[in-house]
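To keep things clear, I will list the structure first and then write my remarks on it.
Shown here: the complex without one of its protein chains, the others still in place.
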Amino acid sequence: LKYHNLASSLITLTTDFGLTDTYVGVMKGVILGIAPRAQIVDLTHAIAPQNILEASARLEAAIDFFPSHTLHLVVVDPGVGSRRDAVVVPTDKGVFIAPDNGVLTLPLRRCLARTAVRLGDQASPYLRQPVSATFHGRDIFAPIAAHLAAGVLPESLGDRCDPRTLVLLSVPTPYEERSEEGRPVLHVPILYCDHFGNLITALTPAEWSAWHARLGIDAEEAAAKAVIQAGSGRWKGIRRTFRDVEADAPLAYWGSAGRLEIAIREGNAAQTLALTSRAAIYLTF
Amino acid sequence: LKYHNLASSLITLTTDFGLTDTYVGVMKGVILGIAPRAQIVDLTHAIAPQNILEASARLEAAIDFFPSHTLHLVVVDPGVGSRRDAVVVPTDKGVFIAPDNGVLTLPLRRCLARTAVRLGDQASPYLRQPVSATFHGRDIFAPIAAHLAAGVLPESLGDRCDPRTLVLLSVPTPYEERSEEGRPVLHVPILYCDHFGNLITALTPAEWSAWHARLGIDAEEAAAKAVIQAGSGRWKGIRRTFRDVEADAPLAYWGSAGRLEIAIREGNAAQTLALTSRAAIYLTF
Partner (left out) sequence: LKYHNLASSLITLTTDFGLTDTYVGVMKGVILGIAPRAQIVDLTHAIAPQNILEASARLEAAIDFFPSHTLHLVVVDPGVGSRRDAVVVPTDKGVFIAPDNGVLTLPLRRCLARTAVRLGDQASPYLRQPVSATFHGRDIFAPIAAHLAAGVLPESLGDRCDPRTLVLLSVPTPYEERSEEGRPVLHVPILYCDHFGNLITALTPAEWSAWHARLGIDAEEAAAKAVIQAGSGRWKGIRRTFRDVEADAPLAYWGSAGRLEIAIREGNAAQTLALTSRAAIYLTF
């Protein structure tokens, strides 16, 4: 099956395959062999091996910046070769193609999804045969994305299901605890760390507003008086951008991923503050 | 020379240039300046510097997943600036453009190639002039690939030759040896190591079948009873996929590259077993 007169379609790839091997290139070969005019964008191939949560958080932060007809293909798949399902989920912010292992948990929180499709026997003619036991990105996910780009309807690939029946990840969430002196402290897990050493936390502006409002503190005062404890660093205030602090000083700011981030101006916060993606930071007043 | 009304064509790139420099981007600029609608796919730019064998094995494993009209451009070229030839080899599985240094040895074993063309003076108008002494990827290979994408015939670029006259690599091959107790042991060289630490060996299913058949062992028994010695690891059985063993356990399986691979489930086999791409593994019964 190959589609020649195809309007160009946009497909993003998110994997833990890295770029040193040919895995990603081979997936693109499969896609372009089916849908020759697809536009393929690498979202990232540097997800930590088999880290479903990181993939979920990174994809969530990216989808708002792609057209709503985009196909988002995610292959972070520790269960490859086992009986986990593959799913297609059409939403108002793009169509997701992924293993049903929880990786869509965070993106789907921000989308309207009325239905999902679990790939079934109906999908067989659209797969690359024989399907290998170790590389479903190439044999299942890439050809399915390409056929969807070419206009195949999700419903023709398997049985519909309620999106609420998909596997859900347990996502680290901010919660309130008490300091030794009894003051309320917001415990905020770190979700992942970027290439600059900036730490992306789980805290959203909505969660932050709800918390400081409950303590009777308004937005401006909360930003000015928040005390941030992040690894070996401790400082006051949430800032707007890097330039609001001196070089080498740490800062907290609402990052481009829509969550609170920790950085060192012109430095590497993960290294300097000795923090990793399994740690947490603490906010108090 | 520039072609405007060009059907989009597919060109893959395989180099040892890495992605930190602009070398790959510049090659793409040259290609798109000639063939503006070419689709370019990075197969890999992380070949170990000047490792012709690795490039050959990785390309061999990838070509089956690209359309047969694909142009495969390979620039792993320790002899740049010397008198080695540049060749164009049309086959039933795509057209190869590469230095004549042996890098096509493995891909051509899987293709039907009736002719090859050594670039000659006729190619001059299609090169980027002046041709530098150090970057033939930019000045020779990229523009030739782009002109081929645009419909220039290989024959117009130089003299035809028999593909069997191309330089051949000496490729490590499995062979039988005897253990101290006199039992037959299959010595299997490792070809390369991937980003996950999985080790891709030289052994193909055909070679494996021939060997165990000669010992009077059928396929099922051979898979079940094979004893694999790989670095510091020793275990029994060839498996289908990662899920067939416990986490952190080593396994041997027929990988997506069409060869026997060694991995650690949810781990890094190269590190854990202390094996590199110059080593070998051993199979016996």
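Some observations on this one:
In this document, chain identifiers A and B correspond to the written order of the chains, with residue numbering beginning at 1 in each.
FYI, a residue touches a chain if its C-beta (ideal position, glycine included) is under 8 Å from a C-beta of that chain, and two chains touch if they have at least 3 such contacts.
Note that the structure is predicted; figures quoted are calculated from it, not measured.
Only one of B:30, B:166 or B:281 touches the chain withheld from this view, namely B:30.
The omitted chain makes contact with just one of the residues A:92, A:177 or A:266: A:266. Of the candidate positions B:78, B:120 or B:151, contact with the unshown chain belongs to B:78. Residues touching the missing chain, restricted to chain B, are 17-26, 28-30, 32-33, 36-37, 49-50, 78-82, 128, 132-135, 138 (touch as defined at the top). Within the complete assembly, residues 8, 10, 12, 14, 19, 39, 41-46, 58-59, 61-62, 65-67, 70, 194-196, 240-244, 253, 255-256, 266 of chain A touch the chain that is not shown.
Rule of thumb we're sticking to: only the chains that are shown with their structure count from here on.
Averaged C-alpha coordinates give centres for chain A and chain B that are 32 Å from one another.
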